[in-house]
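Let me begin by presenting the structure, written as structure tokens, before commenting on it.
Note that one protein chain of the assembly has been removed; the remaining protein chains are unaltered in position.
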Amino acid sequence: MAKILMCGNEVIGEAAVHAGCTFYAGYPITPQNELTHYMSFRMQEAGGTFIQAESELAAINLVLGASAAGARAMTSSSSPGISLKQEGISYMAACQLPAVIVNMMRGGPGLGNIAPSQADYFQATRGGGHGDYRTIVLAPSTVEEAWNLTQLAFDLADEYRNPVMILGDGILGQMMEPVEVVRRHVQAKNAVSAHKPWALNGCKGRKPNVIRSLFLGEGELEELNRIMQMKYSKIKSKEPRFESLYTEDSDLVIVAYGTTSRIVRSAISKARHEHLHVGMFRPITLWPFPEAQLQKLAKKSKAFLVVEMSAGQMVDDVKLSILGQRPIHFYGRAGGGVPTEEAIIEVIKDILKPKSRKRVYA
Amino acid sequence: MAKILMCGNEVIGEAAVHAGCTFYAGYPITPQNELTHYMSFRMQEAGGTFIQAESELAAINLVLGASAAGARAMTSSSSPGISLKQEGISYMAACQLPAVIVNMMRGGPGLGNIAPSQADYFQATRGGGHGDYRTIVLAPSTVEEAWNLTQLAFDLADEYRNPVMILGDGILGQMMEPVEVVRRHVQAKNAVSAHKPWALNGCKGRKPNVIRSLFLGEGELEELNRIMQMKYSKIKSKEPRFESLYTEDSDLVIVAYGTTSRIVRSAISKARHEHLHVGMFRPITLWPFPEAQLQKLAKKSKAFLVVEMSAGQMVDDVKLSILGQRPIHFYGRAGGGVPTEEAIIEVIKDILKPKSRKRVYA
Amino acid sequence: MKEEIIFAGFGGQGIMVMGKVLAWAAMKEGLKVTWMPSYGAEVRGGTAHSMVVISDEMVPSPVVTSPTACVVMNRPSMDRYEDSLAPSGTLIVNESLIDRQPSRGDIDVLKIPVTKMATDMGNTRIANMIALGALNAKLKLVSMRALVDALKEVIPPDKHDLLPMNEQALKEGARLVARQ
Amino acid sequence: MKEEIIFAGFGGQGIMVMGKVLAWAAMKEGLKVTWMPSYGAEVRGGTAHSMVVISDEMVPSPVVTSPTACVVMNRPSMDRYEDSLAPSGTLIVNESLIDRQPSRGDIDVLKIPVTKMATDMGNTRIANMIALGALNAKLKLVSMRALVDALKEVIPPDKHDLLPMNEQALKEGARLVARQ
Amino acid sequence: MKKVFERPASLRAVPTHYCSGCGHSIVHRLICEVIDELGIREDVIAVCPVGCAVIAYEYWDFDCSEAPHGRTPCVATGIKRVHPDKVVFSYQGDGDLAAIGTAEIIHTANRGENITVFFINNGVYGMTNGQMAPTTLIGQKTSTSIHGRDITRDGYPMKMSELLSQLPGAKYIERVSVDNPANVLKTKAAIKKALKHQMEGKGFSLVEILSPCPTYWGLSPKDACRRIEDEMSKVFPLGVIKDI
Amino acid sequence: MKKVFERPASLRAVPTHYCSGCGHSIVHRLICEVIDELGIREDVIAVCPVGCAVIAYEYWDFDCSEAPHGRTPCVATGIKRVHPDKVVFSYQGDGDLAAIGTAEIIHTANRGENITVFFINNGVYGMTNGQMAPTTLIGQKTSTSIHGRDITRDGYPMKMSELLSQLPGAKYIERVSVDNPANVLKTKAAIKKALKHQMEGKGFSLVEILSPCPTYWGLSPKDACRRIEDEMSKVFPLGVIKDI
Amino acid sequence: MGKITIDRNACKGCGLCAINCPEKLIIMDESMNVRGVHPAKFTETDPEKCKGCKMCAIMCPEVCIEVYR
Partner (left out) sequence: MGKITIDRNACKGCGLCAINCPEKLIIMDESMNVRGVHPAKFTETDPEKCKGCKMCAIMCPEVCIEVYR
């Protein structure tokens, strides 16, 4: 297959089709519109359902219904719209329903702007909704990775019966990059897999199924939570994904994900030319955060630097991994600012050669 | 003033009136209904506005409008309803609008149940909505404290022009306890204070005011975020509140808030009778978390135990405060379970006298 | 001193009021107290209960799981709460509506036909106060005066014509215990 | 090798297409490439731009803040991007619509009346391809063959009758540079 | 003698949690009677609301889903689009449908989704202790309108069926009640008609049922039924509102 | 000669961000003309929508608030209840009012809030690149209906003014358009009537304005105006819908 | 000619059967059932009047009435 040039939003849509997604509901919002546009015709071509919902609330609950019915289902939005989906996400997690939710983050808070941002990290990784639940969060850094992680997202969602979030930003969504895409042209009309015995499709030959999250009986909800926490423990041990770059011989390890990691990667390659021993640890799953894997690096490297397009959110997870063993620095830009290579290199120098200048990042 | 017996929900309502709240909008949900009921007549008596909104979304945005107009305004709900308010809260934070939001948490996730819970801690302290914002979070543990903290909430909201959340649960809300309440009977019709020069009340004699969170100009949104982060730094240094109990001579410090802290307090008093050196650190502000104050205790005590009605959320903040200096144990019940004194005492013993039994809490 | 009491029965039997009157009375006597309504499992119907904790120290949790005393006004309440009663706890049983005998031997049981007594006194609704009067006399929690004062706080002003009848019921309950 | 190029002009001038054709061509020649449309400040109207980064290493950010080359198709674009151009960068100016002279002295300026040329060739819409042809020739980015191939990918099949004209425009642009 | 009336097979033989004289129970039974008569128990998927009927799945012996409060028709739509051959209905209270779920029911009807909605109008929020609903009558006392619903503060009782009938996507809408045997039988007929309508692929159908909530009307079951006849059906007239 | 037409004082002399021929700009000006004529600039508080008109506050020289998408009437209500003596209006697109904000506009109207709503119906989501709106015409091509709006999938164009007019709380509702000078003048008259209506305390008023979006209709401004006359106003007839 | 049976302990005592029986054959029992309510009771005096018309059962929210004819 030859590569083609495609933007991240559309690639996610095509990857979803490829993964057997037969239901998409969404409400327009920049910078994820290309995905909604794409699905508006592609779902029909693929024999699935596209609904332009009246709101994000409607969209997530349409997806809840489709998922309850056994379909692979997806919705997408950007920051403010994702905030509106929080109740629905909490319900889906509690009902143990799979689904893929795409958040192409934009500058916030409030209406903010449509520039790239990573300030919904807390919301995505800690559960912006109510109650003790988590969503698996995948953070692609290239269009090609978006192709792969979207398919993975559907598999993980089904495997764990839990919503999975793809977290990107306007750069990932709108940028075109070469990618090898396999277009599948026909999908099964109803992709209710035999291996979803819990799904609702009429109780022929079995006891009725119930999809619910209300548990009023003494201890019942505690039991659901126990089951969910066990699942989450399993995910935490099995599913952390990350990429390391030069972490073997680095005095300073930069932790960055998604779009930011691209810029960090390039800054590092320049810094290495200047003989600065700096490497990168790139979490691919933001939840589960690759805590143990990062923890290991605390032995080797002298310091850590977290670079985010936010006021500092992932920095909590890095601190929780390193637990005071090494200094952790932070450099971020909030509200849609994109860190430049130059600025990152400067920070690297400040940390590794503190004589040259004295600034504190924390 | 003699004490009277009143439930937490109603006390919060009366305290709001006392603090000059003239606008309340809410949508019913257990276990906070007594507050909505109370405000439905009390606001009118006090010359303010009560609106039973068509939804939680409507409620938070009615409050946004009232706050933009300069009024002291409040809304209340419980977990699922608070999830629905996340977009609005993010907007209010970004627009720098004061307001008081009450969350009487219930068992989750999803519809869950109406039993007490503390599983919305992440949502409340990290911003369940999108973007880099925080809400001040106050956690009363008694009805009397609810009376005081509600009034404080309005003051802090105005001082910092930021939403403040009161975080309780069904026990705090529905329990009656003795409290000294001063009923003020008349309120100014329109409580638009002269000291809110940003408020919307017609541009007579001044330039028009605009309440907004959209900033499209190059760097503008970054500047808003800078201002907000400066504000948050100030709050972090000035506003942490907490209570210590026997922390001076404790081998083990239990960290607990709200309802849970009551049970812990009692467990501690029993444990001390058995000569167990155990104390309590009770955060009253959950954000800003009294990190520095807790950090100090790391020198004195050998271990920490976090007790929460959740699968472990505040434990992150405790870890971020102690940063690996001491072992941190966790005991929690999720999904509406309330820890018992006996269970807590058992855990205390397990930690302080590990020979007796070997269980791990982490 | 710490008493953890559950009042239970049908909605309509004045279960909430029973607890509130006791709680107000205890507060007036300077004790620490909490009152808590039903919560949790029930949706609609079924039994209602209210929980009162009275103590000379701050009350940790108003949620009572192992009560020191229990007033059961109907059969389902008895079925539900008998087992949870703490050893040597007190069980006040509304004999009029509960046909079965308590099964535990390690508790103190007081059976009173409160519904019948109330009907005889002219108003079924005051059965709750008879039971409360009895409970209070049995456990010597607060003074009768405090209870009677508390009635005024709990019963809404527009129903204060019912105060004398409720007071009478409290006293009737107390008398019954005294006679035993 | 790394080129960061901004194409800018009015909506309707084919600004997005210009970038996409170059990006496709670069990809076909095995280079790493990103294309990125306008984002950020604009709501409606104003100038549109697209950004292409071509490199032999993985492209860090597709957002170009300091371009190595810039094609400005109208006056507001020139006003906006001239200053951001990297030192000794290349500026392709649509002379037909831009009356002012570039103010910087440290850059390489190429002025071409692409709109007029396109009109002369029979279709104002191909002005973008003339400019692209010139840019490519000037910077020696990709082969003409790759550009022509790329056209087929970017122009939707139902408009493939326009391919020859676009190809001609690319070549015309290239020729112009060669002549200089 | 032959048994001429018994519990429908698809209604489980368990006691309900509903208050004495609550209309929900009657409607639950009617739905099951119709499902049995149509022989579609194995083809039905129901979506239960957040409201007093939240645990209807405890009583109904067929596939059911919960839905977040008010989003009931979205969940039903999601299911129906995945299984167009199944019979999907949502069951919603007036808080669920006419307050928090206003947008959802309107757009579901407008898209002409081929689902059926059973709308239980009892004029209060039963589950959360009897607050005012959009359908509460003027002057009616509830826990958030202790002096009675006041139009200047609280607005007017909303006639959702009439409103929805304006949408071309809505095909069959009827208002019925369960206050006496004749009306109960009409309710059953309407339920049957609506489900058949769906099975014939005719599009969105809704049956609004005026239903007593003795508890939060503060009335005996008998008086609650009388109130439906005397007051409620004056504001919400019974009958077919749309049928095309 | 005397100047007989100039920019109204409350419309700032700055270029707008609107596309060439966009109806938003015309309506902005008309609102300002009316405000100037009524002399209420210092008493007006406007609530701007999320939509192409999101930064209307850059143009309007009076107090303004933003509102989350669709919650515009809630924010306006909050303001009005605090300042009943001010003139408060919300300005909303069809995505804002007829999609995400359906519940809010209906309940605001139903409560009879004494505010005014200017509803810009351009049949698409302008700001987010021209997707289908609830008001998109059947067959109309948009970025999410590239083969044209299909009623079986997407439902029907929603007539919000007609729907809202069913609610007793709504007092004055009129549909106008800005496709030719006569209609522009009628629009101005409707805007004035609505604001006066509010100032007289008469309750909820709404003016729906059919407004060209040449960009996402893929038409020249001239043809866009023609389309309003030829197609749009056939589906959305002009005129007073309610006035009591 | 008809008859009914009432599940005494399932009955919630709403009385809707009683008021809707055209023959007034259902009364509310003086004694309480396990739920603590006065359940409906089929007449003992003139059961033969029952027409098996089902009106009682149709109204019963708790489905505690079975009708024979």
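Brief remarks on what is shown
Going in written order, the chains are labelled A, B, C, D, E, F and G, and every chain counts its residues from 1.
Everything that follows uses one rule, which is that a residue touches a chain if its C-beta (ideal position, glycine included) is under 8 Å from a C-beta of that chain, and two chains touch if they have at least 3 such contacts.
Computed from a predicted structure; not experimentally measured.
Within the entire complex, contacts from the absent chain reach the displayed chains D, F.
The missing chain, though absent from the display, is touched by one residue of F:Gly21, F:Gly101 or F:Gly126; that residue is F:Gly21.
In the full complex, chain F touches the omitted chain through residues 1-7, 11, 15-16, 18-26, 29, 180-181, 184-185, 214, 220-222, 225. Touch with the hidden chain on the side of chain D covers residues 10, 45, 74-76, 97.
To be clear about the criterion, only the chains that are shown with their structure count from here on.
The minimal number of chain-to-chain contact steps leading from chain C to chain F is 2. A straight line joining the Cα centres of chain D and chain G is 87 Å long. Among the residues of chain G, those touching two or more other chains are numbered 12. Contact with two or more other chains is made by residues 40-41, 43 of chain D.
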